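A single protein chain has been omitted from the complex, and every remaining protein chain is retained in its original position.
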Amino acid sequence: MSEPNSSLTSNQLPAAGGDPGSLRSQALGDRAAPASTEPILFTRALTRHFGGLVAVSDVSLTLHVGEIHVVIGPNGAGKSTLTNLLSGDLPPTSGEVMFEGRNIAGCASDEISRRGIGRSYQKTNIFLPFTVFENCRLAAQSRRPHALRIFHRAERYTEINRKAEAAMAAAGLGHRADRVAATLSHGEQRQLEIAMCLATEPRVLLFDEPLAGMGPHESQRMVELIQQLSANHAIMLIEHDMDAVFALAHRLTVMVNGEVLESGTPEEVRSSPAVQLAYLGGEELLHE
Amino acid sequence: MDLAFFLIQLLNGLQYGLLLFLVASGLTLIFGIMGIINLAHGSFYMVGAYLAWSLSSLTGSLSAAIALAIPLTVVLGMGLERLLFRHLYQRDHLYQVLLTYGLILVFEELRSLIWGDDVHGVAVPELLNYSIPLTENLSYPVYRLAISTVCLLLAFGLYFLIQRTRLGMMIRAGASNREMVQSLGIDIKLIYTLVFALGIALAAFAGMINAPLSSVFPNMGGGVLIICFVVVVIGGIGSVKGALIASLAIGLAETFGQVLVPEISGMIVYVLMAIVLVWRPQGLFGRA
Partner (left out) sequence: MKPSRLASYLPFVVVGLAALFPLLDNVYYMQLLTRVLIMAIFAMSLDLLVGYTGLVSFGHAAYFGLAGYALALMGPKYEAVSLWWSLPAAIGVCALFALITGTLVLRTRGIYFIMVTLAFAQMLFFVFHDTKLGGGSDGIYIYVKPEMLLGDFKVLDLENRDHFYWLALILAAGVYFFLRRVLGSNIGRALLGIKVNEHRMRALGFPVFRYQLASFTLSGGLAGLAGYLAAVQYGFVNPEILSWHQSGAVLMMVILGGMGTLYGPVIGAFAFVMLREVLSNQAWFGSWAGHWQLAMGSIIMLVALYMPRGLAGLFVKPVVTEAEEEAEDE
């Protein structure tokens, strides 16, 4: 059982907990995120039609390691479809998704996941009958399937177990390991959703409304977790909670009717006349 | 193959295809609208044929037998929907398969108890019992033409019912959105009962009108059922148009197959199905 400790430890996943403090003060401290290097992922003219309906139109955006890119917009703006295009859940109608120098547009979701893009779902998408640990263990197993070792007991892969435990701890579910996922509270299921995503050790994280349905305390935890993850991941975040958005965003993109209305630093977006005019939540955005 | 012979095979193929359509359209409607896989659908075809035989030997007329048998099968369909199928709507397909498989066994044994295990012929009605001469020694029976005509009329009727009537609108809405239909105050249970009875009656009617051509024999429903599965797979689940096109294609393929390559004619339809599966797994007119 002596495997090199190259697995998820402190250098990859932040430990549970973190400094207490309000969202805003933390956000200001973290704002100086570097984003000068090559983007790890960018899209060119990404478009998706559903019959005659254009859900995502000509979207170009970039993700850098060390940067949180938040996408906001009213319901039906195409944010979730955009996530699905990046994760391979849907193939684009046209356009490119360049990830680490290769066009992955149209690749199947399992291949994209194996390449290093992980996602969480807006609607909780977990293995309800399994325990929390088994949910995470399965996610970790996906990196080292060992599918041909058909006589080796699944629970005896120490490296996979350790990764699953690290992911559970990071998402704040360490104390729930043996609970069946279906019996968790809604907020805990959201945490599990994130934990499973982390257990696949992605370099790019796509979070689709991770805070939806979470209580204030859990939201606070999740914001801290995302901040910590941003140090060595590229993160795209879809979120409605404006406090969290401005606490987290290094870069902000506003989508309306499938198109990018404005993209830039939070300050640039906040002062954009187009956003002020078009975005219904504008008052909330400007109120500062 | 000379022209007259070709024409006869063409008419036979179309007639067979149209007959398949009567059975398959009910199957596909029940699949598409109620989400039920009904293995016993072929048994209703058999029940129809046996009713036609026993009632026509009682009354001395096939038309009288059919007129008596149709209400009987409608009542049978409605009764079974209330008694059995209603419990299956929310259940896994596995249990639908199992229950309807059990139903087949029960139907076969009841048939054996009521009508015995012999093969019986059914007389063609006097009025239609002649042939149209095509060449010196080739002619075409009018009864087959009559069957084709009736089937075509029913196909048009079905199209009209589904596309142009209020009931059809409810049926289509029920297929796409159950909650919406219920919230509009439409009795979805009643619609289900009606659709099920309609499907059953169509299958039974096909058995009745085909009885003079196929004669009446034990287990006659099984073969029809499986061919109709192939029709539904090729046409696309829930698509009546797909069922019509696939029925005609299979009717022609099997008829010409039996003439041209009798050794492998039994396999042609399955090869057709395999090709469609590779090309369009959701069927020609199925939703992806």
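When the chains are written out, they are named A and B in that same order, and each has its own residue count from 1.
Assume a residue touches a chain if its C-beta (ideal position, glycine included) is under 8 Å from a C-beta of that chain, and two chains touch if they have at least 3 such contacts.
Keep in mind the model is a prediction, meaning the values are calculated, not measured.
Participant: Using the touch definition up top, pick the residue from B:98, B:161, B:186 or B:213 that touches the left-out chain.
Facilitator: B:98
Participant: Among A:54, A:98 or A:180, which one touches the chain that has been omitted from the display?
Facilitator: A:180
Participant: Out of B:7, B:64 or B:84, which touches the unshown chain?
Facilitator: Considering all chains, including the one not shown, the answer is B:84.
Participant: Looking at the whole complex, which of A:126, A:166 or A:223 touches the chain that is not displayed?
Facilitator: A:126
Participant: Touching the absent chain: which residues on subunit A qualify?
Facilitator: 87, 89, 108-111, 113-114, 119, 121, 125-130, 134, 137-139, 141-143, 145-154, 157, 180-183, 196, 200
Participant: Go through subunit B and note every residue touching the omitted chain.
Facilitator: Touch with the absent chain occurs at residues 31, 35, 37, 84, 87, 91-99, 101-110, 112-113, 222, 226, 229-230, 232-233, 237, 263-267, 270, 273-274, 277-278, 281-283.
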